[in-house]
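Some chains omitted; the rest stay in position.
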Amino acid sequence: MTTSNHDHQNHQATNEHPAHHLASADRLAVHLPGLDLKNPIMPASGCFGFGQHYAELYDLNQLGAIMIKAATNEPRLGNPTPRVAETASGMLNAIGLQNPGLEAIMGEKLPWLATNFPDLPIIANVAGTTEADYVAVCQRISQAPNVKAIELNISCPNVAHGGLEFGTDPKMAAALTAACRAVSQVPLYIKLSPNVTDIRPIALAVAAAGADGLTMINTLVGMRLDLRTRQPILANGTGGLSGPAIKPVAVRLIHQVHQVTDLPIIGMGGVMTASDALELIMAGASAVAVGTANFADPQACPRIINELPQVLDQYQISSIQQLIQETAVVR
Amino acid sequence: MIQEQMTIVRQHQLTDDVYELVLAGAMARLPWTPGQFVEVQVPDPRLLLRRPFGVAALDPAQGQLTLLYKTVGAGTAALSQARPGEKLAVLGPLGHGFPSDFLQAGKQALLIGGGTGIPPLYALGRQLHQQGIQLTSALGFATKSQFFYQAEFAALGDLACATNDGSLGFRGHLGLLLDTQFADAQTRFAAIYACGPTGLLMAVNNRYRDHPHAYLSLESRMACGVGECYACVVPAASDTAATAVYKVCDEGPVFATGEVKL
C-alpha cells in the first residue's frame, strides 16, 4: 500500500477550465489573528511533539505553523502504558499530557525552534488543572518570541482534572478564556471538545469572553477492550479517538459552529489528504491541523501542502482564501 | 532516518506464524546499528499506525534488509499477504541499537533471545562475528516447531536452545537455562544482549543488573516511532517517585540492565 491509498478524493479531474491561478504562494496563504501563514496546514498538538525529530525527515519551514505538544506548568509524566490503541480508521490515545513542563519548553524547546526555524509560527497548546495553572502558562509562554498564538486545551479527555471539565461547561469555559485572555500577549484560540450535546453555547460563551479564535475538534472519548486479558487495552481505560474515523464529526461540528460565530476556526479531525483539508475549510475552517496522519505517514504535512495546488485546480478553486470567503456565513 | 517506499523482494514463511520479509531500498545502504528498527505501513488502509520491527539482516551491497515477524494480529496478518513486487512505506533506521564499541576481537558475548526477539540479535550477531567476537547464543521458544533461524545462529558460534516442552534442547524457560548452563555468565561474557518477551527481559535484568555491559531491547506500543508522541514510554528504574520515563522509540529500544522498570 502506498500512502496515496489513503486518498479518498474524487479521481475525476474536472480541471478543463482551470481557474485563474494566483502565484502559488498566494494561493495557499491564510491570515488569522496572530497568524500570517504561507499555507493553511500545520501539525496538530500532541502528534508532532516539538518537531525536533520530524525535522530530521523534512524542512519544517514548509509548514504553515506548528501546534506544539500541550505545555503545563510543571513537567508531567502522563498516564501508564499502553497509551495508544488502534481502531478502524482511527486510534485511541491516553498520553495524559506528558510534557517536560513550562521551564523546559521555554528554555529548550521553543529556543531550538526559534534558532532553527526563525520564521515558523508556533501555536502553543496550554493545559492545566486549575485556572491558575492555565493563566500562569499563558502569561509566560505568550512571551516567547516565536509563539504567535495560544491554543487553550480545555478539551483533553485523558486527564482526571482540568481538561474536559472546562470544555463542557459554557460558564467555566468563558471564565477561563477571560482570565487567560487578560494575560496573554498573543491571540487566544480555544480548543473545543466534541463530547458535548450542543457545542454552540460553548463556542458562543468563549467568543463573548474574548477568544480570538477556535480550534476544533479534540478527540472523542472512546474505549477498546482486550478479549484476551479482559481489560481495556489502554491502561487509562478510556482514550481519545482521532483519525479519519472522526472526520465526519469534525466537519459537522465545524460547520455548526461556523454558522453561529465569526471567530476564525482552525479545523482538525481525520485529515489525511489535501481533499480532506479542503473539506474542513469548506465546513468553515480557515486553517487545518493534521494529527494522527503524521503517524500513518510521517511526511503527511508536506505531502498535503504539495497536493493542495493540484486539488484546488481540480475543484476550480483559485485560492484557499477564495474557498474561505465562499463559505463565509452572511449575517 | 528516512521514509521511503521499499519494494518486497521476497516473503517466505518460516514456521506456522513467522515470516521472513526481504525489502529493497535506499534505506538498506544507510549506516545501521544492530538493534535499530523500522516502522512499516501494513497493507490494510484501516490500520493507521505503523508496525515496528527489528532488522534481522542488512545487505548494503544488494540494498536489501530482512525482517522476521510473527503474525499476532491484524497488521501482521495483512503483511503476510503482501507479495513480491508490492511496495511498503518504511521509516528507519529508528532508535538506538546495541552498544558494542567497547568489545574487542576475541572477547566473548552472549546473545539471549526469545521468540520474535531474535531478529535484532541476529543482525548484531552477524556484525560481532565479523569483528571476531566469540559468540554464544541462548534461544528460547515455546516448542520445537516454533524455532526459526537455528542454523543461522549456529553458524555464528555456540548455540544453546530451550523449549518449554523440551521438544528441542533444554526443557524450561531461558532463565533456568542461564542458571544451569551459564552460571559464569556475569564474568565470562564481556557483553550480554537480550531481546524477547517481558518475562525473558526480567530474567536477564535480574541476573545481570550489575554487569557493566548487559543490554535489553524492549518492545512497546508505538504511534510516531520517532520520539514525538510519548506513546511508548517506560519508567526509569531509578524512578522511585515516578519522575522519569524513557521513550522506547528514540531513547531505546535498547537499555542497559538496571536502567528501566520492566
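Observations, loosely collected:
Each chain carries a letter (A and B) given by its place in the written order, and its residues are counted from 1.
The definition used in the following text is that contacts are C-beta pairs under 8 Å (C-beta built on N, C-alpha and C of every residue); 3 or more make two chains touch, one makes a residue touch a chain.
Not measured: the values here are computed from a predicted model.
The formula for the complete complex in this structure file, using the labels of the chains on display, is A x2, B x2.
Just so we're on the same page, only the chains that are shown with their structure count from here on.
With centres set at the average Cα position, the gap from subunit A to subunit B is 36 Å. Of all residues in subunit B, only 1-3, 5, 41-50, 87-89, 91, 220-234, 242-245, 250 touch subunit A in the complex they form.
Chain contact summary for the complex, subunit A toward subunit B: residues 1-3, 5-6, 46-54, 56-57, 69, 77-78, 81-86, 88-91, 93, 95, 98-99, 243-244, 292-299.
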